[in-house]
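Submitted below is the structure of interest, expressed as structure tokens.
In this view, the complex is presented without one of its protein chains, the others remaining in place.
Letters A, B and C name the chains as they come in the text, with residue numbers starting at 1 for each one.
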């Protein structure tokens, strides 16, 4: 339903849809991320559940009009709860031939295709490797093609603004956005407010953008080409205050929150790397919350500065992506040995090596577990959705300080950049994180830095505390008193103790939630960013009568204590992962279960349909009663 | 039997033994490594099979007389083939109280104990934390204790040499050595020759050492305290030319040999680290073989300089230990992506972190397999004995150039410093390593750097070759033409291809040798430096009628193709490892076999008895027929 | 260095790969690429002898655009890779392209060590005072107080002076130039290409997207002559729109003087690239805008045996004193025994 303060009331027939997946694509310079973000915010404000998938090129700004220069932003908005940005597109907006070329394969047959006809000139067609103009050669006949001269219409709309041609042309994404707003019955107000705010220093630009946005809207309303308007009603959503949040924003917020809950300063040592940099950027905006960010000279300085900060008492984190973790291995090993709390965030991206740096992947799990020399166990947890990064960050912090251990938090490029509505918690409702720094000697012989509590954690005495002076380091230490020890039995004892301490984290793991029945033909086990796709797929299959259940792991090390038992209650186990089977390897080794894999390493998240198909090939369908 | 050119013929009763394990220990400054090495060489020349275990402190020279300053050298010499330096000692030579304190627990009840009585003064006893003098308090009564005033006797022997007191005292290890030579009927000639050679520039020192060596020998012969002389007859050893070799020497030689076999220059980029440094030091002595050593500024420069050298055509290696591997992860990932041949040698030591840097461990296996971000598979092989390092180095080189891949070679501190006699091969008998560098374009469209052969290896065109100019790099590359590609399907294809290429190495793996029956109750699976202990233990148990067999793996990735089938032929599987169960994890995951572990992480190799006990607890003994 | 007779004369085009250049329109990298392609054919060296190595960053895409051998490696490690390549095959002409982040932040240590070893190679530091590829975080050359994505309230790190560091690291060739000053750029590149040792060249490079106009003072034709001074070997340091200003030593320190009124060129500091002592070159590297005009050109150019040359010599020496290679002797070592 369009609100009355929108430009006009609908004048065409309205068709109701449960959910729509739309993608904006065009050149990096075309403002597609902006259009997508605005559309998302508006839809969320409108009351839909939303999920997004931005996709940008590895180049900063590849030559205009070329295939590598294409930037895209996909949004799914729905009247029922959703977990993914959608598989196939219901609608595609392509601002140029290159955008069309690289995105058309994702559009459903019969889907809505809006193209900026102006850009389909010989030069651009050539840049996109089109021999013929696809708008004319019939190759798009299975879609509802709308050829619209967006550039021209935008130019006309802004003819009298006094802006130069280039500035005018830059507004055309708002024309397209306006049109799409009309098409899906969305109000334009939120975007108008945003424009006003954003361009407050250049009111002529603000006015131009606002104007073309409205013109786009009117265009939809008046042109003959669009015969129906689609409406996706508001979703039934848990009451509360909501915001939209990306994974990296949530990670940053989570750590600021954890620090406050623990009554600590937050220290971040980090070196920029895609797709983790925005956590560092976000945290730089929270200096007024006592956040100290240190942009180090490299990843090794990032992790080791964080170790220094941890030793002196900060809640200390380091954020990076795969190549950075590969560099931090030695530093993490030091933190293991010194038993200091530290969180390492790995926003996974496509590898190996530089790989596909702007794409998503889940292929760092085994590195997280084993990527250090010697026996250096470390808890590993993973976030499952953009907003879940917030809670995962808090949980990682809690484990780190409770067990005096470095903790690895795995997220990925899909979560980092993707967004979803988030029902924000009240800070006061969040459980505190308790830390006790000793102020007194803990033995008659003085301060014993390796005298452990019942969890096997050692005390965290802070430099500056009189009388507790002590030394830590990377050489093996005698338990209790902490002096360097080359004693063979002590080494074995410490190796066992460090392992047991990490294993003890299991005592905090809540009973594993099973989506679906507690036993059956097939159990799907996933971890991390595949949560949305897996959950949606399993729900779909279950609704069709397939006896399938799912478990999604937050804790990768240690694994949940009840997992082995759950596994035994299912005939088959399937582990969908965006890697070649890393969790699968772990499950097989731990539980001797013949887990099968559904593996995809394409720099992209799973489509729901990929998982559904696999499930359907594995289990029988119950005739519904 | 003493040869006639030795100081004198035996005058006391002779007892024949099959094998003897002896350890020299004393202060770092006491020359124990030297005495041990000389004894080993002499025994090998004499015709025994020998195996050694040096053990030095982490400090360069901890304060004289202290426990951390103790240095030891253990030798086993035998009249039958042996694989380990022995568990318990038949004889211990302790040059000071600290040496006695830290080594006495390894001496067999009834064993021969020779101590330098002079050093058991109050100061030294205190440094060694002895409340009472153990020579007097009866605590050593279960041993054949020989209190000998070695310092005094040495001083007397050298009274008229004109050397100062300090220089004279430094010779006392040769007195002790001489005595032990007499005791075990070894000739002194080889050591006399060595002394002459070594001290050719200081003839007075040479003469003093030679003299005290003989005096020690005579002392044994004449003193009343020794009533028998022991003789370990020569072993029945495969005919051939032998030398003694340590693991690191063998590794160095293996790579020089591989380079020559491949008709290449050897390039080593390395940064010193214990216990790998001596490979770098050794290779520096082979500059006349065209070996280029580059002592880099750190491990990252070490691995990446090696990558540069590999790209331009060298047989390229980098040598390090665990902490270094942890730093090289990103570089190795680049080599995986660029598909360049490169060998990374990890001489494993006690971890995590700085850990026990001079001790041995096997805890880097999973890091070798998984310690890189993304899916970056790499062949991993391991050496099993000091001399086997030679063949392992050649095999690693062969795999690297044949499959155009980085290869990890795992050895360990025990192999690196331990030594054994080695029947040297004739260079001409070694199979060549074939490499073809393309000189012509491999397609009508030009040179295709990722056009693969039947093994899936890409061609290795060398800079300098006209017409084959091409670029490589860490971003994902399109197969065949090698341009940067963000194409999802290409990424999947390349991920699969790189994995398959590494899997293809399995086609070269010979059928797995089984020690013992091809099926039975218990299969022991080991890898790396535990070969000697496992083999000895299994042979012992088999001779006692236990139905146990053993397999020792050179190839850890890929695993031998016949391994799964072998595993299924045994009821139980035991994996002894100097870690917490890393190969075990792998075997469980790969074969879903409930492999059990015998795990020890004490910075020390397995005792044969530890494995024997475990075997005996697991299988029944057949009554021999 | 003249081309061997049988060599076909190459052109800039021969050095262009078939890959589409993908920097932002207006990026300073284009101009540098053009000049490199222009000067390479003048060296008389066949193109298969060139190896371009880079790390990661916008600038580090460079090798893809050159039709030579090339490696686009990992962040910060180009110099170590280049060292290995040059040592393994001293015949190659190795060029390294790096950025202020790649070369000075994560790669700073390799820079220090490659330079002190004097490995023969040309190092082009594309200095845009920003991390371009990762979208606008500050770099080690970003100015104090600069606002970037990771310094919303201004950078608190003091910037590094790359030329000072290179000189301190025992550099034998050090120069500075600007992306848009194509003639000067070409000359500096030519000199660097001919240097036998490590040639370190800092190039002020404009990042239009994240740090536009950072070097306006040194590149804008209308103002630059007051803000930079060209270094020419054997010539006094004169600058200014009307060539009416100069640099004079006042005790141990340089000062800007107005020419005329009794001050003439003879009192000015005369540039000498070849000084053994690097102190004057260092002093020049400290002259920064706006207090001083910034020197452009070759600060230092001296001769010292190269790393790879010495290594080759040592291999020859080893053969002389340790004997020629004999694999069986090698394998046997110093002590063997025979079992029959």
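Going forward, contacts are C-beta pairs under 8 Å (C-beta built on N, C-alpha and C of every residue); 3 or more make two chains touch, one makes a residue touch a chain.
Fair warning: this is a prediction, and the values are worked out from it, not measured in the lab.
K.L.:
Of C:27, C:165, C:180 or C:259, which residue touches the hidden chain?
P.N.:
C:165
K.L.:
Which of C:249, C:303 or C:329 sits in contact with the chain that's absent?
P.N.:
Missing-chain contact among the listed residues: C:249.
K.L.:
Could you tell me which of A:160, A:238 or A:489 touches the chain that is not displayed?
P.N.:
Within the whole complex, the residue contacting the unshown chain is A:238.
K.L.:
One chain is left out of this view; which of B:223, B:241, B:284 or B:497 touches it in the full complex?
P.N.:
Among B:223, B:241, B:284 or B:497, only B:284 touches the chain that is not shown.
K.L.:
Pick out which of C:56, C:231 or C:280 touches the chain that's been left out of the picture.
P.N.:
Going through C:56, C:231 or C:280 one by one, C:280 is the residue touching the chain not shown.
K.L.:
Determine and list the chain C residues touching the chain excluded from the picture.
P.N.:
Chain C touches the chain not shown through residues 105-109, 112-113, 116-118, 140, 153-154, 156-161, 164-165, 167-170, 249, 251-253, 269, 277-280, 282-283, 286, 304, 307, 310-311, 314, 317-318.
K.L.:
List the chain B residues touching the unshown chain?
P.N.:
59-64, 66, 68-69, 271-274, 277, 280-281, 284-285, 287, 293, 295, 297-299, 323, 353-354
K.L.:
Could I get the residues of chain A that touch the absent chain, sorted low to high?
P.N.:
Looking at chain A, the ones touching the missing chain are residues 41, 44-45, 47, 237-245, 249, 253, 256-257, 260, 265, 267, 269, 285-290, 292, 294, 296-298, 300-302, 304-314, 316, 330-331, 333-334, 338, 423-427, 462-475, 483-484.
Just so it is clear, only the chains that are shown with their structure count from here on.
K.L.:
With centres defined as the mean C-alpha position, give me the chain A-chain B separation in Å.
P.N.:
That gives a centre separation of 47 Å.
K.L.:
Could you tell me which residues belong to chain C and also touch two or more other chains?
P.N.:
56, 74
K.L.:
Multi-chain contacts in chain B: which residues touch at least two other chains?
P.N.:
Touching at least two other chains: 300, 330, 333-334, 338, 473-475.
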